[in-house]
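Shown here: the complex without one of its protein chains, the others still in place.
Entry: chain A
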Amino acid sequence: MSTWRRLHVKVRTTHGLLTSRWETQRHTWQYGHLALCQNLSTGRPLRNDFFKDLEAQLAAMRKKASDALPGSSWSPLEITPNLPPERADIVIVGGGVMGWSIAYWLKQKERVRGGVKVVVVEKDPKYSQASTVLSAGGIRQQFSLPENIHLSLASADFMRNINEHLGVLDEDPIDLQFNQSGYLFLASEQVAHIMEENYSTQRYAGAKVSLLSPTQVKEKFPWINTDGVVLASYGLENEGWFDPWTLLNAFRRKAISMGVIQCCGEVTDFKYTTNVMTTADGDEVDLRRIKSVKVQMPNSLEYQPVECAIVVNAAGAFSAKLTAMLGIGFGPKDSIGGIPLPVEPRKRYVYVVHCPDGPGLDSPFLIDYSGVYFRREGLGGNYIVGRSPEEAEEPDTSNLEVDHQFFEDKVWPNLASRVPVFEKLKVKSAWAGFYDYNTFDQNGIIGMHPLINNMYFATGFSGHGLQHSPAVGRSVAELILDGNFTTLNLSGLGFRRILANEPMLEKNIV
């Protein structure tokens, strides 16, 4: 029995060999070679096939002859399609909403058409692990840092006029599905004073928020259980949630229509020159200047070095890998070179639940002081629920698997105590996404690194990158093209605070 099987296998493999040889013979045939081949009982007579397909054979021969002549686009050397260009002005590493926003604004602000050649490098065109598309998509102005409030306000302005900014002629108008439902923050006694301070900062910066007492909250939203709530802060305008994929595609479509080159590949290395200088104290400092970026093609060993003038790090959760390639973080311990980029991926879970008697069309994005949040999704009684875990219980970031036990233990009890209707709910689905978590102070890093002369950072937003992306894109484009911030002053979010060890923490209640 086994001998028959072995013969069968041999016949099959030789069949395979024969067919490939047959293909090569078809190639060489037109030059008049009729090589002999061993006929190993495949059951296909060779000569009959040739005469039957005479027409097709002659046509193929004519095509190959015309290709070989000069003037055709065929060449014997196989050129990989989709390689990035050999030279570019600005390479943006990271094709999420932040990267494409920067690309769009760079093209918007260039003063001459075709002034800057921008290449956006994204390693995963399916965006399976990107933070942009896996986010809950909310935007709020209820921050405590004025810079964050201004960024959110500017981004909301952008999204209000999105068709004016990102509309392409002859294409459909962009529909962000922006639900104007506002955010509702609940505060307990210990943190009520922080909320009041934040409220005055927010109103001073121009956000439309209002403070509510527990009775007012109960009146507006009778489904909330106001035990333990002393104060609530409610956004009236410019707050809500929207579809991040639409925004990403809108930026991408407009940027490509303005001439940005999209490349699918991974940045694996940099070629840089080092300039050693001594400070006033006599310490030696390495100043690096990036000369070219090595972009590796997906699933292949092929790479293309892209010579560039400026590199923008918008890689989100994976930004620290890029700076590690440049040696930041590996210098002497007490110098600037020894401080690595404090951005790391943190996994966050989002659960979709269905509750038929839940809050209706007016339910805001509710954030409780225990850290649990939920928002309405669609019109069918579905809600998106989540919670930021404690520092000690951060889940493992090597994959995007969802831990349903976390929902049972940590999320559901708090949610049910705050909104009693949610005691009866059913988890429909869940997903996990990465935060580009800034371990230093959980706020974005925008600006240049002092040791790398031509790398700009726009990363580390720890969960509010999406809502700030239009305004941050504009600011980074201003930094690159105008040399300084012109519309919003974000120098407080630069590198200086990390190197001087002065965290700008959000005095949030969560």
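The definition used in the following text is that a residue touches a chain if its C-beta (ideal position, glycine included) is under 8 Å from a C-beta of that chain, and two chains touch if they have at least 3 such contacts; residues count from 1.
Keep this in mind: contacts and distances are computed from a predicted model.
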item: Listed names "Distal membrane-arm assembly complex protein 2", "Mitochondrial ribosomal protein S24", "Peptidase S26 domain-containing protein" or "Phosphatidylinositol glycan anchor biosynthesis class T", with the criterion being the UniProt name of the chain not displayed; value: "Distal membrane-arm assembly complex protein 2"
item: Options A:277, A:361 or A:500, residue touching the unrepresented chain; value: A:361
item: Contact residue for the chain not shown (choose from A:132, A:238 or A:475); value: A:238
item: Sole residue of A:53, A:124 or A:171 that reaches the chain not shown, by the stated touch rule; value: A:171
item: Touch criterion as defined above, residue of A:277, A:301 or A:379 at the omitted chain; value: A:379
item: Interface with the undisplayed chain - residues on chain A; value: 160, 164, 169, 171, 175, 177-181, 208, 220, 236-238, 240, 257, 360-362, 379
